[in-house]
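Of the protein chains in this complex, all but one are displayed in their positions.
So that you can tell them apart, the chains are marked A, B and C in the order they are listed, and the count of residues begins at 1 in each.
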Amino acid sequence: MELTLNHRKEGDRTVLEVGGEVDVYTAPKLREKLVELVGEGHYHIVVDMTKVEFLDSTGLGVLVGGLKRVRSHDGNLALVCNQERILKIFRITGLTKVFPIHETLDEALQDA
Amino acid sequence: MELTLNHRKEGDRTVLEVGGEVDVYTAPKLREKLVELVGEGHYHIVVDMTKVEFLDSTGLGVLVGGLKRVRSHDGNLALVCNQERILKIFRITGLTKVFPIHETLDEALQDA
Amino acid sequence: MDLAELHLPRSVAYVGLARSIVASAARLAGLGGDRLEDLKIAVSESATHAVTAAQRDAEPLVLAFGPHEGAFEVHVLSPEPARRDPAVEALREWPDEGGLGLTLVEGLADAVLFPDSAHHQMVLRFDLPARTDVPEQARRSSGAPR
Partner (left out) sequence: MDLAELHLPRSVAYVGLARSIVASAARLAGLGGDRLEDLKIAVSESATHAVTAAQRDAEPLVLAFGPHEGAFEVHVLSPEPARRDPAVEALREWPDEGGLGLTLVEGLADAVLFPDSAHHQMVLRFDLPARTDVPEQARRSSGAPR
């Protein structure tokens, strides 16, 4: 399963839809995308992980990197995730305290 | 998936229901069962393969052996099979000409 | 050609694992539906042959597999392919039915190659659908990365 990446503007936010498998082989593409978005001035990012089928620590590391990047511009990075098996790895690693995680995209967009 | 074997009388026929995977590891159990049935005087056997999930040449060999056994007692051995992927291996090996093969158990039991 | 290799104890108990593992790699490489069933049977035949033809069960059964030149390939090293183990032969009840295994393999695979003339190795090839139909990473992650 290939990694798919699609982004669009929603008001003042940028929604990055991630699909497929994020591992050591595909994560560099996700990192490049986040670097590119921040470079273009997208500092308020919502990463929609509804269609992610696999995520391990390499992917977590890239998301943490994205968060640090937007924060250095006073931005923020929120996640949309409704899959228990993926939420679980955020919990185990303590990253639920680092990222705002929402069940739906609507909820993430309504969050101030 | 374990091999499952169940037999019952239906009029003058004996129906042997085979389920699961028939390969070099499980085929000896099928052979023993056929030897046992013929030893007990079951010479008119219908092997119902509707629930077979895998069959290779080792299983084919055991069925051919069963056929020879019942024939040496003037009996017969018919097959019930409605799965294309299994019919295919009977066709490739030319065994469709050796076994009467029926789509349903009813059809097999009605066959003279 | 960077193939994955599976080493299994040379026992009939592992033939089921062999076909199921090779099938899961083939699925990742883009082989689908009926062709996966064909592959499972062909792998089962080759692995059965390699296991039962072995004189010694000390050496593992080795299967190498992966996409190569437009097909999913499975390489099976078969010890002692020409001669029959008398012990195995003695177990056969129907010697005149021999040849079913090779007939099936040849009927199910798109190509069967014997790269060395002594027939010690058998290569099964299953054509993969055109590249555009296959998710890119699936192809790469199940075999040759380029």
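Criterion: contacts are C-beta pairs under 8 Å (C-beta built on N, C-alpha and C of every residue); 3 or more make two chains touch, one makes a residue touch a chain.
No experiment lies behind these values; they were computed from the predicted model shown.
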Per the whole complex, from C:8, C:71 or C:109 the residue touching the absent chain is C:8
In the full complex, chain C touches the hidden chain through residues 2, 4-9, 11, 13-17, 20-21, 24-25, 28, 60, 137-138, 140-143, 145
May I ask you to list the residues on chain A that touch the chain which is not drawn?
21, 23-25, 31, 54-58, 60-61, 64-65, 68, 84-85, 89, 92-93
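As a working rule, only the chains that are shown with their structure count from here on.
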Which chains share more C-beta contacts than any other pair?
B-C
How many angstrom lie between the centres of chain A and chain B, each centre taken as the mean Cα position?
56
Distance between the CA centroids of chain A and chain C (whole Å) is 41
Return the distance between the CA-based centres of chain B and chain C, expressed in whole Å.
26
Where does chain B touch two or more other chains at once, residue-wise?
none
